[in-house]
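Below you will find the structure I want to go over with you.
With one protein chain held back, the other chains of the complex are shown just where they sit.
For subunit A:
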Amino acid sequence: MSWLHFFILLPLLFAIIIPILYKKIPKIHTGWFVVIVPLSIFVYLLTFVPMIAGGETAMYTLPWIPGFNIDVSFYVDGLGLVFGLIISGIGTLVVLYSIYYLSKWREALHNFYVYLMLFMTAMLGVVFSNNLIVLYLFWELTSISSFLLIAYWYARRQSRYGAQKAMLITIFGGFAMLAAIIMLGIMGDTFSIRELFAQGDQLVQHELFIPAMILLLIGAFTKSAQFPFHIWLPDAMEAPTPISAYLHSATMVKAGIYVVARFTPFFGGTMEWFWLVTGVGLLTLLWGSLLAVKQRDLKALLAFSTVSQLGFIMSLLGMGSAALYYGEGELAHLHAMAVLAAVFHLVNHATFKGSLFMVVGIVDHETGTRDTRKLGGLLSIMPISFTLALIGSLSMAGLPPFNGFLSKELFFTGTLNASSLDIFRMETYGFLIPVIAWVASVFTFIYSIILVFKTFFGKYQPERLEKEAHEAPWGMLVPPAILALLVVMIFFLPNVLSDYILEPMVASILPALAGQFDFHIEAWHGFEPELFMTIGIVVVGTILYLTLRKWMGLYNNLPRALTITNAYNSGLRGMESISRKITDAHMTGFSRDYLRYIFVIFVLIVGTHLFMMDAFSFETANVANINLFEIILSLVLIGATAMVVITRSRLAAVICVGVLGYVVALFFVVLRAPDLALTQLAIETVTVALFLVCFYHLPRLRKKEDGDGFNIPNFIIASAVGILVTLVALSANGHRIFPPISDFYLDAYELAGAANMVNAILADFRALDTLLEIFVLCIAGLGVYTLVKVRLARGEKNENQ
């Protein structure tokens, strides 16, 4: 347990007291308490910066399940640290913003902040985990907490739809990633990322290398909303705006990028990785920017813009992975610039997109709509919001003097370098990369302009807005203003950021090149092709924006039936109807049918196995002597069982079941297992009491009306189960391959200080079993409670009607 462990789990621990704070101190907005958590994490993580900038890393390990190579080890390097800073930094601003965005009177704040804190721990866990299994655990936790946050306003149908869509798609990807993780575990015989990377060179030839790569990428692509999995992100915009700003632009959607970056040292340098990551990234970049232009809802526009920008970063990571092919030298350095551009844009995107989301939230909050057709002319009413929107949008469009310009120039450099590659068959298709990048950037420019102009210029139409527009309170303006300030500051001082933050990050993505390079980011780099590309974007983009009306109609020609969302919807409907049919076929509502299915399957599986493996054996050598007393007990047992079946009286049946229980307890006594006997007796007593309680209300036992009372299939099934269990029991005794482990427990007194071996096993050696057993008991109790109470509640309602 280290401080890092504590701070990663801090949001989770804090989540426990949020509902109490919400109930006990309703006068103060709960957000004011919550904001301390991300802030303290941010400050704590800042203390790592000097160490990381010095090229060092740190690892904190906590053993968890050492037997399976699973431990909670957190690893701090450039990549993880920057993500951690973004998560906690933007997290602080988002919580601050949400204090003004969510009303403390109307909203279920305790739910909101509990989910948010859950998410924060999950996200921090993902970026710092060194163990793949732990990483997967946190990875799925991000999906679940995101589901809860998207469905925060769960009364709305669209919110539920969006939440379900996001969860189905990202968890599907998560399963793919789990398969990849298991494959990696098989390949390297470890789940530690560090140890796996150390064996990277030998594992390239492994037959599971490519399948693991593809499955891992599916996981990363679904999370980062890459084409064709991007369809969940626009629907996720049903979440409250602080959530959209936080999860769906700055943090969670970047988890996929994190994974791609994290695994670049392992998979990078191969042709498959290069093409998959670059290709999907470019496709997403282009598709997202094309669709963003057509959106009328500002948040949907930003959602598609995020999709596009994620593709941007993804493609750069793909192109930069070529550096690992060269390993060192001038060419490697050239392509490493692409990775620098990727991480640089990652930081830039978090700043400008975070602020843009918050500004759109302000517009929504103050006017009641996000529809570009209704908005307009807000410039004079909301000047501060306008300034923030302008800064964010121009940065997104890639214009100076904002940080987006720098990373976009680097992006063009990266594409031009990639197109001149002579490996990976780039000589044939390489020219496409800069072309796609340029076209996508033109559309990026257009939607950035749309965002500002349609909202803040034009005619103010108060009659179409839901409420009179006015400037937001300062508390809502401060968080985006801080981000906008960063946007400008990074433009003027990019190399401070680069030296302290970005270079360690590149070093952890391209470890082979660590220490070999020294990047210098410049705003002015002469009359290079990149600059002309930017000028071309502004010129063509402006012309296209002015003629927007003329060609917007082209979007209507896209066939609606062929969209991916449509495919998702019909797929969902199809799955639902198929599973309904399957369920209807076997869920008849009669427990005798269920028992029949269970027993038939049991007999088929176990019986076939016993037969196929030729596993039956009957060994009398190690059987103890049977004395008269045991024979009598067995006869009583058989007699009581027979009585249960034959009797027509429920009381007699209950008594016979009780007899069975007590006879089994006597067996335990005879076989010298007093603990078991004691437990069995007590349980039997409580069970009889339970019977007494509900006996009065049970219906009378009735003979089955149909048939002659003798059902041949049932007879066969029952006999088969009985015979099979006997055979298995005999075989279990006949096969003694390994020496019994009971000798270990004989040392219970030395190991656990308990003379009672059974109890030492229960409380010390196998305490987890006991713990889970009481969980089961608790769930059973609550299950009975809800079954009874829910039915009661419904009955009362009927009475009222």
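Remarks
As a convention for this text, contacts are C-beta pairs under 8 Å (C-beta built on N, C-alpha and C of every residue); 3 or more make two chains touch, one makes a residue touch a chain; residues count from 1.
Just so we're on the same page, contacts and distances are computed from a predicted model.
For the chain that is left out, the UniProt protein name among "Na(+)/H(+) antiporter subunit B", "Assimilatory nitrate reductase catalytic subunit", "2-hydroxy-acid oxidase" or "Phosphagen kinase C-terminal domain-containing protein" is "Na(+)/H(+) antiporter subunit B". Here one chain is not drawn; of A:552, A:605 or A:777, the residue touching it is A:777. From the set A:585, A:613, A:694 or A:741, the residue in touch with the chain omitted from the display is A:694, counting the whole complex. Residues of subunit A that touch the chain left out of the display are 1, 62-64, 66, 674-675, 678-679, 682-683, 685-686, 689-690, 692-694, 697, 752-756, 758-760, 762-764, 767-768, 770-771, 774-775, 777-778, 780-782, 784-785, 788-789, 791-792.
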